[in-house]
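Structure first, then comments.
Here the complex is missing a single protein chain, while all its other protein chains stay put.
Right, chain A next:
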Amino acid sequence: MSSPSSSARKRARSSNPPTPASEDPLSLSPRPREPSTGELQPMPTSPGTDMQSPAIQDTSLFSSPVQLPFDFLSEVDMSSPLIYDTPSRGTPARQRPDLGSVRKAPQVDLNSEPVSGGSHFIKSSNCLQSKIFGLYAKRFLQRFIDPSSREDENACLDLNEPLYMQKLDEISVVGDPVLNVNCGHIQTFDADLYRQLICYPQEVIPTFDMAVNELFFDRYPDSVLEHQIQVRPYNALKTRNMRSLNPEDIDQLITISGMVIRTSQLIPEMQEAFFRCQVCAFSTRVEVDRGRIAEPAVCRNCNTTHSMALVHNRSVFSDKQMIKLQESPEDMPAGQTPHTTVVYAHNDLVDKVQPGDRVNITGVFYPNEPVLCSLHKSVRGKSGIYRAAPMRVNPRQSQVKSVYKTHIDAIHFRKTDERRLHGLEEENEQKLFTEERVSMLKELAAKPDVYDRLSSALAPSIYEHEDIKKGILLQLFGGTRKDFSQTGRGNFRAEINILLCGDPGTSKSQLLQYVYNLVPRGQYTSGKGSSAVGLTAYVMKDPETRQLVLQTGALVLSDNGICCIDEFDKMSDSTRSVLHEVMEQQTLSIAKAGIICQLNARTSILAAANPVESQWNPKKTTIENIQLPHTLLSRFDLIFLMLDPQDEAYDRRLAHHLVSLYYQSEDQVEEEYLDMAVLKDYIAYARTYINPRLCEEASQALIEAYVDMRKIGSGRGMVSAYPRQLESLIRLAEAHAKVRFSDKVETIDVEEAKRLHREALKQSATDPRTGFVDISILTTGMSATARKRKEEVAQALKKLIQSKGKMPAMKYQQLFDDLRGQSEAAITKDMFDEALRALTDEDYLTVTGKTVRLL
């Protein structure tokens, strides 16, 4: 509503003489079932004028911005009984404390203008207008169709039928008298109605209520509901962020997101007080009006003064709960502390949310009372029970604390992380991208060098390591999630796991830190400090409720994110064993303290490990260097070595890069690289909206690549690829397609996946003795040549023993020396031990202490 016209209206109205309204049939309250709002009794402080001025006199109303279309007006039969009478058919109405019927602020004197907000809906003085809105609302409910609905709760509805009529259907079946209405729908259907709803929720929502009930009881006259249907609008786009709430939002319908940090106990709030005369036992009921009860001073029956006593257990109470909402950490500017807001939940919304929940709350933003209680001398109720003690204003006190407290009366809660519990396909929380942002991202994606651009934008302070950055980039995007549960295979892993190993001081930790800071759901742990429990989940007794609670660890917390594990090699074996399940099945099984469950842990793992000898030994294989079980290693898609390349040109570039860190100013750098925020959005967008599938060509290319990989090894009698490697290739190719925002995996994606995979293999799976790439290093922990050698040594030892003739027992040390003397190649003690073990396995000999016995 534009302010000039409304102020004009205001002026006009205030000049109108107040007319007693009760005789006029047209001025019936629009909400007969909402008595507390509709039939406010004038406060003792503001006697005289009545708020209900008849519509006929108030001609200025028609200058209100809501210009009714002519044909629509003619449709409206003003005398239709429907409009005046809510056809409740005996279903009791229920008060809506969430709409502020219990509002305490004394400025809701409906007669004068409210303190804030400026323009205001003509408060219930105009029933005609609310009738018209009722019709608008009805039209919306009857006709709104949303063919492109994607919401999960609309899953089983026919998209080509009016949406809300189907919901009414549902209500008649289920019997839950609540209708959730998406404000976005109203906006697309009728922007005007939407605006009115946002600005004057206290008036418009009840008209919606009426419209819904009319429709409902027309259609299902025989349904029995607990109370009349209440409309709960949500998704009002007015305000998203708690930080941007300001005085202009007062009295308006808003939706804000945040995290629940505290909920109060249930507070019974009096709705209706029951008084009984102590003299004649005459009883009367008094509605609570803005938090106060007008205690009858005189008994109407026997005319005794001050004889009425409050009877608590016959008064009517409603539930109320205070909830503290804190800004979600994502919405906050850096370096500031989060804001909190007080929210009141009423009736069945009580206990809907728990501390820690992320929620979107739709509600009306109210100032509390500008006058603090210090103004009123509080008087205890006669019965001494604290509830609803009447407040009396002490008019002599003149100083007032000039601060308003504010709160939001919740109308609708929506948990933002609910979708995760359902395990739906859409993984990311609905991140809203503006149009420009999306087009900007698409423009970026269209650039031919987007892959290189993005990878160089990743951790720009870390020099070179292009392939590693590319690998991490692909990890950030992830593959496409596929579901083969029908064929018994279950979910295929879509996440890419990466292991970085190499010399200390090659900025591995820094890369991990960077990734952790980049992704929204990242966790950073150190292998040294984390236990299996800390990674998975643990059971804890809640100190307050004494219930057993499952507390989730790093892996579960990083579901759909990346879990960065530093010092992977320092992890204890029991901790590491947890990872086996997570890294392939993507679940975590827990059997603890009577809780047996399987949690989703669809997390990518980015781990960093240092070599055992603190410096990478190029003469040893990866396994020997980092001493990790090969079962775990084979679950990493890419294993990179971060070594110090000893190369002059590299050194020079590195030095240049480092020196420039020390004098370049911030702006210079920003020109060079993509913004971290852009990168974040790019990844979030791709992860949410892009689901590439393999095209025919690409699958052929993959097959070829796999066959080639197998062939390389088979020439030398070893296997150089397993199906796991093929799966890795597919994931990498999909991720690369995602980087290009392409819905199809094409040959170039496969090419890059192949290249990256080969690079990683070249680094990590090269047999230092032969110089060949040997995948069995990773899959069995030993290269094929090493295995061959082991056999040779064992044979040589056997021969040696046989040559010695029949000796039942030999000295260990002597045998070792003999073997060393005989063999041309150097034989270490380890090799000798291994050979002995091999012969033991053959049941040829046994080793007891220092002696070797033949069998």
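The rule we apply is simple: a residue touches a chain if its C-beta (ideal position, glycine included) is under 8 Å from a C-beta of that chain, and two chains touch if they have at least 3 such contacts; residues count from 1.
Here, contacts and distances are computed from a predicted model.
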item	value
Choices "Mini-chromosome maintenance complex-binding protein", "xyloglucan 6-xylosyltransferase", "Small ribosomal subunit protein uS10" or "Ubiquitin-related modifier 1" - which one is the UniProt name of the chain not shown	"Mini-chromosome maintenance complex-binding protein"
Option from A:A459, A:L476 or A:V519 whose C-beta touches the chain left out	A:A459
Omitted-chain contact residue, chosen from A:T255, A:T506 or A:T603	A:T506
Which residue of A:S223, A:N241 or A:T340 touches the chain not shown here	A:T340
From A:V279, A:V403, A:A446 or A:I703, residue that would touch the chain that is not displayed	A:V403
Hidden partner chain, residues of chain A it touches	46, 105-107, 109, 112-116, 245-247, 250, 259, 261-262, 264, 267, 269, 291, 320, 322, 324, 329, 332-342, 355-356, 367-368, 370-374, 378, 380, 386-389, 395, 398-407, 459-461, 463, 503, 505-507, 510, 513-514, 517, 529, 615, 644, 646, 648, 651-652, 654-656, 658-663, 665-666, 669, 676
